[in-house]
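Before I ask anything, here is the structure I am working with.
Every protein chain except one is present and positioned as in the full complex.
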Amino acid sequence: MGIDKIKSMKREDFKDNEYIDKLVDELNATGANVVVGKMDELINWGISNSLWPLCFGTSCCAIEFMSLGAARYDMARFGFEVARNSPRQADYVMVQGTIVHRMAPVMRRLYEQLAEPKYVIACGGCAVSGGPFKNSYCVVPGVDQILPVDVYIPGCPPRPEAMFYGLMQLQRKIKVQKFFGGANRKEKIEEFFAEHPEERGEIG
Amino acid sequence: MSDIKEIIGKICPEATFEDGECLLVSVPEKKWYPLAKSLKENKDLDFDVLSAVVGMDWKETIGVVYYFTSTSHNWGMLAVKVEAESRDDAYIHSVSDLWKVANFQEREVYDMFGIKFVNHPDMRRFFLRNDWVGHPLRKDYDANPELNPIRLEDEINEDDSRVFVENAEGKIVEEPRKVFEKDEYVVNIGPQHPSTHGVMRFRASLDGEIVKKVDVVSGYIHRGIEKLTEGMTYPQILHFTDRMDYMSAHQNRHCLCMCIEKALGLEIPKRAQVIRTMMDELMRISSHLLSFGCTAMDLGATTAFFYGFREREMVLDIFEKTCGARMSMNYNVIGGVIADLHPDFVKDVKHLIEIMPERLKEYHKVFSGNLIAKNRLKGVGMLSKEDAVNYAITGPSGRGSNWSCDCRKKHPYAAYGEVEFDEILLDGCDSYSRYMVRMKEIEQSCRILEQLVDRIPEGEIRAQVPKIVKLPAGRWYQQVEASRGTFGVYIESTGEKTPYRVHFQSPCFNLVGVMDLTCSGYMIADLITIGAALDFVIPDIDR
Partner (left out) sequence: MFDFGKWTSAFNSLLLGTGMPDWAAVLIECVIIAVLVLATYTVLALFYILYERKLCAWFQCRLGPMRVGKWGLLQVFADMFKILIKELICLKGTDRFLFKLAPYIVITSSVTMLACLPWGNGLQIIDWNIGIFFILAVSSVGVLGILLAGWASNNKYTLIGAMRSGAQMISYELSLGISLMTICVFAGTMNISELVAEQESAWFLFRGHIPAIIAFIIYVIAATAETNRGPFDLPEAEHELTAGYHTEYSGIHFGFFYLAEYLNLFIVSGIATLMFLGGWMPLHIPGWEAFNHVMDFIPSVVWFLAKAFFISFVIIWFKWTFPRVRIDQMLAFEWKYLMPFSLVNLILMAVFVALGWHF
């Protein structure tokens, strides 16, 4: 299985294996063509090894993300270092820090500007649940209120190692997805947006 | 003190005085503006620095407490309390024409309390959305989430501003203003932009490549910390300070602890004092290294950024060993520090001090010694000393404009009184001076560490603190020198175990206030370097 093909990480090293097994079962429920399956594998290998982040951070987690890129942790080893400043060219957005009410529409728009396939990682307590600011009048309690989140990384801020772990979990998730047919990820995203409709205002 | 009372009494006979931590003058709203004018212009008073503007809601009345200091004489602080005449339709005269720093400060007060400032040039909300209902820091704020749901549509009418002016009959009327004209080429820098160091948003009007005007739109990370503190006990509110300016986590928390300790009258053990001082300086080194890295990166010298981070990791290792975390250390507590030093601490700090001078030379070689970097930074973003004082730009940025504003020298706290160090002052007034002040301050921080590292006294690390911390009724204001300037904490207590009002006076809030002044007339590329050299941290602005 693709999910076990993470270099120098064994299956036992990961938590939440049940979740990903369930995902695999769901995806394979309809069965898959061999040729299409191979194509999928190749494409998923490409996507999972070339995750370009969007430079986006609101608070402390962004500084740890900079440490992740710096020499000691060096995310370039995984090929993640091509941080793009334009959302059109990025593959995933790691929400680093609190999302407040004023930021929410901007965040949503940034997500819509990302080109498919796109992923969201909620990084740090604030993005996961609102963290220490959960009770505040203008904090979004978890970025999953406005975006479909793929991976959650807890911590305040998470250590760079934790961020790597989260990114590897995302790689595992990508490796089982089906680009051609099957239970498509895109459908899931559309379901999410059906549940969280946007009141469209005037585009300024 | 009695001198001030006499002089103020002459100018404004209605003023009442209250002695406390510092002199508090209460004036009626009608007399406030003339008094403010004399505070600034009367040579005997000469309060030219507006340190803090604290909006207050005393339930019956609503108003503002202003804190002043002076650069010319050493009277310490002066607080002025102004109450609005009516609670629901509150007006206070703006002093933003006297102290430019008041411009954004008053907008914040308007945003949080709904006090409208008469003659303020740009009375918009500062942190919250234009369509926000209510003013959150008022005690009668309706926190019903249905009033203010998570809105996913864009804000409209961003260019609409207004002023409140007194007309001929003395009535206050609203007049509309435009921030930008219709045919201006306005470029939106932020909130998601690589060089705003977070989610700051500048709307810059351009003429070709030249910036004509910068409109600062803040609040993209406004988390409402001040409101949250009102529902928490004192030990609980401590952790917020680490998450405001995360690059001055120790200093900020030190400040809050000092303010609470001052109110409780606690005596802090010597060992804790020294540890706090050392941690503050390590934090300063880490912050300035990050600032170096980001400045280099914003100028396109990516490699220098990695060199800065290499040494920063060493500082983070020291923090991690003692405090248990790389960031958000949560180390200072009321009465001292939470845990004793790690056995490796002394060795690690000595190693850091040893290599730092070498590394600083390397940085200079890689980045600031480069002709291109010098040309980009020198003569850019001029901020004269007068402007720095007027806008209350403290910290390395203020000292780059030759303003001696270091709290560690002026009111030594913790162990700063016992160590020798120089206050770095450069008179270039440009981005390069601000950058150089930081680099030289790393040297000074190493010097402080060097003096202390072998003299950490034995003893307790924490004073005895009552289980339930209750502050007596009153108000306190405490300042420390954080990495980016003077950080102030205002606490007002009614004797409960939760504070009545906490206000954080963050240095970055003032820094962002000079963006328009420093960037106008320079190029759009300079806007980035000016921002990098001012080195603001956005969550510290927005809180």
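Note that the chains are named A and B in the order they appear, and that numbering of residues resets to 1 at the start of each chain.
Criterion: contacts are C-beta pairs under 8 Å (C-beta built on N, C-alpha and C of every residue); 3 or more make two chains touch, one makes a residue touch a chain.
Everything quoted here is computed from the prediction, not taken from an experiment.
Contact with the omitted chain, checked across B:Ser72, B:Ser86, B:Asn144 or B:Asn375, is made by B:Asn375. Screening A:Asp13, A:Glu26 or A:Glu81 for touch with the missing chain picks out A:Glu81. The missing chain lies against subunit A, touching residues 7, 42-43, 45-50, 71, 74, 76-79, 81-82, 84-86, 88-89, 91, 113, 115-117, 179. By the touch rule set out above, subunit B reaches the unshown chain at residues 185, 187-188, 193-195, 209, 296-303, 306-307, 310, 366-367, 370, 372-373, 375-376, 523-526, 528.
Going forward, only the chains that are shown with their structure count from here on.
Contact residues of subunit A toward subunit B in the complex are 54-60, 62-64, 66-67, 70-72, 85, 87, 97-98, 100-106, 108-110, 132-133, 135-140, 145-146, 156-157, 159, 198-204. Considering their complex, residues 127-129, 132, 136, 141, 143, 148, 150-156, 158, 191-194, 198-199, 219-225, 227-228, 231, 239-240, 243, 246-247, 290, 293, 305-306, 309-310, 312-313, 316, 326-328, 538-539 of subunit B touch subunit A.
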